[in-house]
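All protein chains of the complex are present and in place, except for one that has been dropped.
Up next, chain A:
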Amino acid sequence: MPVFKTPFNGYAVKFSPFYEHRLAVATAQNFGILGNGRVHVLDLSPAGPISEFAAFDTADAVYDLSWSESHDSLLVAAVADGSVKLYDLSLPPPSNPVRSLHEHTREAHSADYNPVRRDSFITGSWDDTIKLWTIDRPTSVRTFKEHAYCVYSATWNPRHADVFASASGDCTVRIWDVREPGSTMILPAHEFEILSCDWNKYDDCVIATASVDKSIKVWDVRSFRVPLAVLNGHSYAVRKVKFSPHRGSFIASCSYDMTVCLWDYMVEDALIGRYDHHTEFAVGVDMSVLVEGLLASTGWDELVYVWQHGTDPRAP
């Protein structure tokens, strides 16, 4: 299983929705405390090693990125200086970025492209807001300001074109409909900060939340008093959750305990896989939409791993 070493600490990894062999990595210098950032676009090769297709330097740390669902060569990056940058891989690096949208007043922490309408994306920021953008407009379409603290993650619903969820440090998850003026639902999901949330791709009312309290909770938004499942097993804060694009009940998660875990929340003994290949905080994880069972993860140990579920990520 190939490994890629990035010069900076990894923050996020995302598979391209167009090309099975392509993925992008967001990295930050000095753990994201203070320093530059870099976006890597990597290619998997059949032979094994990961090669770098392109890299883009940024003045500040890159916390997250998202591939466009409409254009195979476009990439959105959320940067720590509050800007949102658009990169076009069909242009050489000196012509990039093609856009820099600077509206957030604090760090932009997450970016997600709409998989249904394919025309817009949302960014979540530490300025407590989520902004809706389209790639052809220089300014945001809408700003959603209700959270009381940093928005750590905002993700679109995989089936409903206008619905998204946001996870915040104010310990709530809010469900929004772009057509509505305010949030349509508030889930007080955890007692501590919620770092990530993701929708079930096969059940459009089910959402998973990951929190500082080391647990992942799976909720049905229609009855949010009691979670469908509580997944315990991480020994430190869970940084990211991702529902599998292929199996409705599979969830991948990564945590400050340096592991990436795979869960099946419908099953009594939910933990079905545990990978401890990272030697520092595991901060980013993704499951490929195009290749079933393909996982990628990155962490502060400056390594990007890509492996098949069931295999050893560190195997050469």
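Here, a residue touches a chain if its C-beta (ideal position, glycine included) is under 8 Å from a C-beta of that chain, and two chains touch if they have at least 3 such contacts; residues count from 1.
Methods note: contacts and distances are computed from a predicted model.
*Asks:* Just by its UniProt name, which of "RNA-binding S4 domain-containing protein", "DET1- and DDB1-associated protein 1 domain-containing protein", "Peroxisomal membrane protein PEX14" or "Glycosyltransferases" is the chain not shown in this complex?
*Replies:* UniProt protein name of the non-displayed chain: "Peroxisomal membrane protein PEX14".
*Asks:* Out of A:T143, A:T184 or A:S235, which touches the unshown chain?
*Replies:* A:S235
*Asks:* Among A:G10, A:P97 or A:P227, which one is in touch with the chain left out?
*Replies:* Once the missing chain is taken into account, the touching residue is A:P97.
*Asks:* Which of A:L65, A:I130, A:C150 or A:V178 touches the chain that is not shown?
*Replies:* A:C150
*Asks:* In the whole complex, what residues of chain A lie against the chain that is missing from view?
*Replies:* 1, 17-21, 29-36, 44-48, 56-59, 69-74, 79-80, 85-86, 88, 90-91, 94-100, 106-107, 109, 115, 118, 126, 135-136, 138, 148-150, 152, 158-159, 169-170, 192-193, 195, 201-202, 212-214, 235-237, 239, 245-248, 256-257, 280-281, 289-294, 300, 306-312, 315-316
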